[in-house]
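As you look at this complex, bear in mind that one protein chain is not there, while each of the others sits in place.
In this document, chain identifiers A, B and C correspond to the written order of the chains, with residue numbering beginning at 1 in each.
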């Protein structure tokens, strides 16, 4: 499914605006409208680059593989571009992660359309076409099935999926700290393990450095540079097998210019993730508030920048839910998510010794990738009273308790002496 | 998993789409035979299958392609192992992989084994043993002087198989049979279609007498004779409903056998009938859905209470080869439900519901025993697809507030409690009142 | 005359200062008690320990999430599959209720503490309260200074810490506090014969009943105390009112706990209390009569009537017991008296390690110097034989016997040891800190208290806890002079201690002992009692700590990658952990209520595959979990527990399972070449050593627990297949195969898949067929 789309005019920077028009009633094609910056004069032409990211576009073949097998996937796609316009020439180029491509297949009808050699494989690339000109294909009568192409290629990188990611970010002005906590639900989308898992074979392979890249025994998270005292646990408690490498201080000013480096957190799941296995875990860390929030003098507001997610390399996120918890008593709040999320809701979150609770914002989004690794900008005001609220509440409460005790101690309740 | 499911779904869809395909499992058939075998001699059989809407693919045992499965996804719905005599098979039709294909729980491949007239090849012998079928020593075909076509060759017999609803299209008549017999083990999954005549025995046709002699010597030990022996035997695997049939005679399928000296035989009809059972056309059943709930309620629970009145419903439908559709059936009259924890606590009959075709139901009261119970329907009849369904629910005891509140037997306790507390109150009152007076006395 | 001029204060200031110091000391003691129990959290993490706590934790989660009524009616279908367990009616809910209440209070105060942390820290928290309760009780026995000493003792005595470190979330965690507070209130009730205190004692007794099965100890201690007082002719109306109040209210209350139900009137454990109750009524009646009319013969008659009635009552109870109207003693209770009983009739109880008798090193380990201060203290109790002292004496006798019989009952011994030891030590300090001197005065006594005061911090600067401990002791010491002067002011004339050096010597020695004690306690706690047996720790060659986390690895794998309803079979030790961490149904668990079910598992484990398989299928077992320490030398594994499985199975199927078959002909327990056939074929053996040889790639495999060399040929499995093995092979999980689709037995099927041919079968002749 399409996760992200960006359109550019060749040679120009800055992308054009794309508006999805939804599914067309009779051609059943999803239609997007691209508004050019200025109308195109007659006779001239313009090159438009459309980038999209498709998630879960390939499937493993065979569906079951043993512990040591290598991992092949099949990518199937339409050989012809669905378009409401006539297409004079088109070509489909497929770039596989490795040159080892087991097979590729093109339908006969498509072969006939080819101008010259229908399919060319060079290295890791397979090129279908170019094909002859086509009438508009996004029409009612058009049947796509005879125009399918497919490539059966080897996958030598792990194919992980984050089934769900729940992030909650809590801002504390008293502690000048921003705590981030992510609940991950991880699934290994490699072909499912055929038969059962054998630790012996696994250890042998490990020992001989012949482990199939499909098996995941560790994941590395890139934390923000200021991250400190991270934690890593799951439903049955702390997972002792994790290593934290704080961000190195920029040695030279050149390094400094490159910007701060990331702190790295190496997570080792309790058990190696075979194909089709799941693993849920929670990681969290603190970061100094100064890194992500700064005080806007002229209109006296805090401006807070929260990363929407911490992406795992080449791992799609099917469902993400990010929750930002502002300090208690924060008022007139404005929120700017990095991209238009599917749902945003406001709630109140009550935690340690709160009286009225803290404003919290929850963002729901689906089908995310690295490109969605953006910042949520939130601006708000915190009056001084709000800062003093907590200590006052605690003080009064304890005062009441003591006074009650004092009175109780001095009330005489004996019947008669 | 999804992919697998999808592919499976796709296949069923295609099956339903091509309405003229008679089988419930699919219409692609692979015929594996020897190189020297003349396919033309069996054309009537092939045509019969083709008319039924099967698309046949022929393959020699010497060839590698087309493979029976690609990446563990079977590429054919049925396989006819047509009397190969070679000692070695390619990997994808080795006994092991054949068994694997046949016993696939989700998408079984049905297999029709046709054996060499005189002696089945050794891999097939071994395979037969796995099914519980054992063959006489090599080169000993079935001999019977009473049912022989002609006294001259006693190995080709005229038999009359029984007419059953499971072999439609075969409406009686003689069948020419010349081949081997086999012995069935007591494996409950075996289905006997055709037995050897009681007067028959298997021996070397050149000097049949020898067998009699040595057997007589050994007191009947190892005498392959009599009606216990099978000629055509069906088999249905435990899970998934895959079917296999062992036919001891190649001639059963031969064109030449359709008429014996002028008189037509029922061979072709019988062969096709066997094929139709093997390829899951006939007597194929399935459980569509299962319901259980309290009688008083409408939706099921995963927890019931002891002594609840429960109702259990199950919907069964049968495959109709004529229309190629699944139709609800109420024909089954001996289905039972077991409410089981370790042992069946309740075993009751599931009777068809009037008016609702395909539905069977029973009402009963949960036993006075808490624990994790299972509704089990396990209906196994020979020649029919086995029906098995097991649903787990837990039966919980009464909640604390569900016990009766006031017991007539407890009145003494109530009275005791009341009187004591009353007396206590009284005592306190008196004591408090009287206390002051005493003090007064003291002060005076 | 005195060796030292004490600055004189107004008595009010003195008492105020003393009370302030007392409060501070108590606070410090509580702090010490709590912090000395946090080793487990510091060394490892905030995790629930061992086995039973995992169930308590799970139950508490249910309680916290679904509320009390749901918990009350909780039927757990995943335990004892497929029998299920009516949890609400088969547990002592006190512990869960306590932490549930705490949890809710904290959340009401907007302190969102995780329920796990509440459970982990419950035991240390209550140990602080225990220290306080012990202080109060000892104060009744002697005075505040003794109370403070007792408090610090109970606070850090390993005997109590062993069951109450952070994370050992078990009933004992709160039970000891309840024990002490109940006893304290009972003593108070007895002292000033107040019905109010008697009722209060009953209330705490009810709490105890709801919290721990060991409540029977109270149920028999208090009646025994009352009875002994009667025998000593110390009947008083104080005793009467206190006991009657306690018994009536307490019994009624205790019957409200579903798990207890009508036991208090139907079982022998509780008959003593009932009998004494009746006896007291009689005696009271007789006393009143006697006071009213004073004829000699009549009184004689009364006495005889009393005796007769007592005997009659006793006979009635005995008779009811014989006629089984009153249930006889339960096995666990009975095995305390007839020590051979358990091993013979209830091997499950005997198989538990903490039900073994106690050797003397365990006593010294858990109580150190207190163990020999204990008798001294008892003697001092005899010296002034007030009612509470009688109580302590009975307690000490009973508890020391029980502790000798069962290791786990060391727990009940510890408090009384602490109290008596405190009495002894504080009287020593009283004597030697008393500044009065009988005869010729000695001038320079000023630096005595100075030094003794100075010594304390010097000795006490080893570690924080110790400092607190000694500080408390010093506080006690500092408090004593005031009282001492008051107490011994008069008696100082005839006897006392001469000179300073003697004082310094004795006090110094005492303080030195205390320091030793604190060191000992710290060492024992940190090394012996602070490991959560869920996570194992080993030392790498370079000395760094290496965490072995196989249990959680395997459990978590089960939780994440197996169907929710797949049944796991394991030996009962691991039932609670699987339920808690893997969240899967189990056949048997640590609540060992159904011997047959456990024996079934034992049989499945100790039989050959083809015999076990039907059992496994009948119980819908999907996975089997075994613990195997042979690779890294974890001695607590299933092969070492195997004999108990065999024994328990033999108890039910004596004809099929025989313990002797699992030994070598020479009667040794071996797993190597000489292992008996029954051993080699048993499922347990096969699952433990399956593919163990391959790991050594040619070299002969070696079991590091049994220290035996494994046979060349490893075991083969036909009916089950290896599903998961943890990193250090400690946990091995096997999957039970489905029946063969062709209806063969799985052995043949396996052989066929391996490409083996079967030998052809021949038809049997008719005649034979008929014969057979």
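In this section, a residue touches a chain if its C-beta (ideal position, glycine included) is under 8 Å from a C-beta of that chain, and two chains touch if they have at least 3 such contacts.
The definition used in the following text is that contacts and distances are computed from a predicted model.
The chain that is not shown carries the UniProt protein name "Oligosaccharyl transferase subunit OST3/OST6 family", picked from "Oligosaccharyl transferase subunit OST3/OST6 family", "Exosome complex exonuclease RRP46 homolog", "RNA polymerase II transcription factor B subunit 2" or "Anterior pharynx defective 1".
The chain not shown here makes contact, within the complete complex, with C.
The missing chain, though absent from the display, is touched by one residue of C:11, C:328, C:357 or C:700; that residue is C:357. Across C:15, C:295 or C:527, the residue that sits in touch with the chain not pictured is C:527.
The omitted chain makes contact with just one of the residues C:129, C:513 or C:751: C:513. The chain that is not drawn here is touched, among residues C:174, C:239, C:365 or C:558, by C:365. Touch with the chain that is not drawn comes from one residue among C:351, C:427 or C:530, which is C:427. The chain not displayed touches chain C at residues 339-340, 356-365, 369, 371-376, 378-380, 382-383, 385, 393, 396-397, 400-401, 403-405, 424, 427-428, 431-432, 438-440, 495-499, 501-502, 505-506, 509, 513, 516, 519-520, 523, 527, 654-655, 660.
Criterion: only the chains that are shown with their structure count from here on.
In terms of which chains touch, the assembly is arranged so that all chains touch all other chains. Chain centres defined as mean CA positions place C nearest to the mean of all protein CA atoms.
For chain B, the chain whose average C-alpha position is most distant is C. More C-beta pairs touch across one of A-B and B-C than the other; that pair is B-C. Centre to centre, using the average C-alpha position, chain B and chain C are separated by 56 Å. Residues of chain A in contact with at least two other chains: none. For chain A in complex with chain C, the residues that touch the partner chain are 195-200, 203, 234-241, 270-271, 277-280, 350-355.
Across the complex, chain C meets chain A through its residues 45-47, 109-112, 535, 547, 549, 552-557, 559-561, 581, 691, 694-695, 721-727, 729, 735.
Chain A contributes residues 59-64, 192, 276, 415-416 to its touches with chain B in the complex.
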